[in-house]
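Just one protein chain is left out here, and the rest sit where they should.
What follows is subunit A.
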């Protein structure tokens, strides 16, 4: 039976190079060197298989060979333990294209968990990154961290304890983040300065903010937009912000569900939002002053579709919260907009508006009132949004 199956698998994989090799790594003495050596000497098409067990690693790992798969024995079976890491800025750094990372975990990396930079068409599948002490400002910044890449599929990952964002996709194009769990991070899932991103079927809970879609100035890649945030469970994001000050997410208010800052064309629909005490949905302009002629600080063409709200901002972390709560009858409506840029919402969407007239000048000029915006015009253009379909084929097994 086994034999027949592997023959079938071999036939199916006919497109792969016939010479693809498997490098098997086991935990224990010398595992650090054996694993890093395999990551360096692998040829395109090879698979590096990490046997179950706990690997004690004192240095960051890196992969710079295209089309390599790194496969463990499950996100609870194969654990790369970086608790005693002495060097490098992340647990695993990937700088090559076509890489698949699957079925293993990283614990307590000193910096980021897995960073892939300029690594096109990467798949993260059933990867777990955990800072085991829970929320702490000295935890690493990002758990899963693809940046400057075209083609990113994050599926079935789990990140806990990141002091910035659990799953962070930055300065990238053609992205899907789905079926993943982001728990007890500052930001659960963050899409930053990126285009054509689909964020769906995720659970974001116990973060400070659940799902953030940001566009920031002064970065090599700007002009974030074409983002769909749909069918996510965004619940109880009520962890006090533990980000080190200075980082943009340090300004995220405890209790934010889904937040859009700047960006062009974002659709938020079919999400379930419950127990996000500041704002289940927040749409605002970039809040700081900036000098960058290329940058547009406003949220443009943001669409709030049908979502399920279990209440709104019942304990907002906002200046003048008591007065606001009193003015809105004890609880803020679910959608908060600062009044800058352009927003539409399906009929019946309850919200409130700060009615700001200028970006980057703080909330001093706010004149809060009920949200009154138009309904969405033509259907949201979904073309080209999400990771390339070819990446899905690597998810089998």
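To be clear about the criterion, contacts are C-beta pairs under 8 Å (C-beta built on N, C-alpha and C of every residue); 3 or more make two chains touch, one makes a residue touch a chain; residues count from 1.
Please note the rule applied: contacts and distances are computed from a predicted model.
The UniProt record for the undisplayed chain lists the protein name "Repeat protein (TIGR03806 family)", from the options "Carbon-monoxide dehydrogenase medium subunit", "Repeat protein (TIGR03806 family)", "Spermidine/putrescine import ATP-binding protein PotA" or "ABC transporter permease". Within the full complex, the residue among A:85, A:100 or A:202 touching the omitted chain is A:85. Across the entire complex, the residue among A:36, A:179, A:231 or A:344 in touch with the chain not shown is A:36.
In the complete complex, the residue from A:69, A:100 or A:163 that touches the missing chain is A:163.
Residues of subunit A that touch the chain left out of the display are 33, 36-37, 39-41, 58-59, 62-64, 85-89, 93, 95, 109-112, 117-118, 137-142, 145, 147-148, 163-164, 168, 170-171, 216, 218-221, 244-248, 288, 291-292.
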